[in-house]
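Input: a single structure, listed below in structure tokens.
Presenting chain A:
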Amino acid sequence: QVLFWSTQAAPVEETQKMREQVLSGFEGGVDFQASETGPFLTRLSAEIQAGSGQIGVVGALHGDLATYADSFVDLSDIDLSGVTVSDAFLELGKLGTDEQKYLPWMQANYVMAANKQALEYLPEGADINALTYDDLIAWAKTMAEETGSPKFGFPAGPQGLKHRFFQGFLLPSYAGSTVTRFRSAEAETAWEKFKELWQYTNPASTNYAFMQEPLLSGDVWVAFDHIARLADAFNQRPDDFVAFPAPSGPAGRAFMPVLAGVAVPTSAPDMEASKALVKYMMQPETQVATLLATNFYPVTDAPLPADLPASARALGPAITAMTTADDALPALLPVGLGDLGGQFNQVYTDTFERIVLGNQPVRDVLDQQADTLRSLMEQAKAPCWLPDVPSEGPCPVE
Partner candidate 1 sequence: MAEIVIKNVAKRFGSFTALHSIDLTISDQEFMVLLGASGCGKTTLLRIIAGLETPSEGEVWIGGRRVDHLPPRDRGIAMVFQNYAVFPHLTVFENIAFGLRMKKLPQAEVERRVTRTAELMHIEQLLKRYSGQLSGGQRQRVAVARALAMEPDVILMDEPLSNLDALLRLEMRAELKGVLANSKTTTIYVTHDQVEAMSLADRISVMNGGKIVQAATPVEVYRNPAARFVGSFIGNPPMNFLPAARVASGQWRVADIDLPGPAASGALEFAIRPEDVEIAPEGFRAIARVIEPLGAHTLVTTEVDGKLFRAVLDSDLKVAPGDELRLRPKPDRIRWFDPETTMAV
Partner candidate 2 sequence: MSVTATDAPRKVQSARSAGRVLFWACVLLICAWVLVPIYLLMVNALSSPQQVSAFPKTGLPGFDFGSLQFFATFAGVGRALWNSILVAVLTMVLSIGIGGPAGYALSRFVFPGKEVFRMLVVMTRAFPLPLLALPLAVMFIRTGLDDTALGLALVHTVLAIPFAVLITFSLFSGIPIELEEAAWTLGCNRWQAFRKVVLPLVLPGIAASAVFAFTISWNEVFAAAVLTIENRTLPAFLIQNLNVSPLHLKFAGGAALVVPALIFIFAVRKYLFAMWGIANR
């Protein structure tokens, strides 16, 4: 049995599906264990430190994997004939080294979802598939005023993925950059806008991790979240909700994909079995099964079946609409930050908390956080990544 140690598919239902539908086909047998980041990292570090252990395959988000670049074996010798993997993803999987530290496993994206009741409050002339941030603000405002309570929702809870929104959606849409123009006037506007939106945002958002629940309970009518965290709403009441692309700003319709990868730690007890499992994970059938289990999309060219669940049917088109929009502005996951990824995220969360929740002056906060960001980039010596202009040496914060 290979121990598959994962942060993904952690919700118990997904875990169950992973075990029963995705991994049951693997010959050697898989023990799929999904845990929270804390135990996940602790166990992984312990095995790496001890030099031996039970973990055969690690499955996690790009950011988590980046920490352990030194401790993963090169996976370039895995025979991937018959599957085509996105090159951009494969490049990310090298974690800034020459070796294939992880193989992309599955991808996802963030979209918007709305209760159909909300549609009648949509500002006049706005196209739901081509919303701007201003439209969104107006929409949220109308809903709040008409219904008496704010109906826009945002996953700003401790487990929420809010930082990705700032890094990959809000800032690039306004400033066309995540890092370099962190404290530019455009960035300032972006935050001002978000603050405006926040006025019409359900204050319980600071507790939300998964937007599907407030959507289902009706506390929230319009929400932004990770597709996997919206899926349940569509699966439970497919006719009540619509999915649509994230809004656009002056610099374009920025979005950030989510990438999860599988890696094999050097301490894996049975290297062969581990690699076999990695290979198994890349197979088209597995990739499709994974989609069904987790609402994460394949990273390969696996053909999607027709009988997708309601969530996939609703969310897929929204993603496509977003990624293929005229003004699409893809933002990549951070590269080369290593174990500073967490602190990088924290810069954005802190900025959010201070400006929006703490009501501190935008300018001052940006200036201060920019210093932190700059020293982080210098510490990591990480060059810029999309949408920032590639740099020599550490990515500069202007």
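Here is the rule we use: a residue touches a chain if its C-beta (ideal position, glycine included) is under 8 Å from a C-beta of that chain, and two chains touch if they have at least 3 such contacts; residues count from 1.
Regarding selection, all candidates are chains of the complex that A comes from, given by their letters.
Just so it is clear, the structure is predicted and the values come from calculations on it, not from any experiment.
Student: Quickly now, which of 1 or 2 touches chain A in the complex? Give its number.
Tutor: 2
Student: Using the touch definition from the top, list the residues of chain A that touch candidate 2 in their complex.
Tutor: 3, 10-13, 15-16, 19, 31, 33-36, 38-39, 42-43, 45-47, 49-50, 52-54, 159, 209-210, 212-213, 216-218, 232, 236
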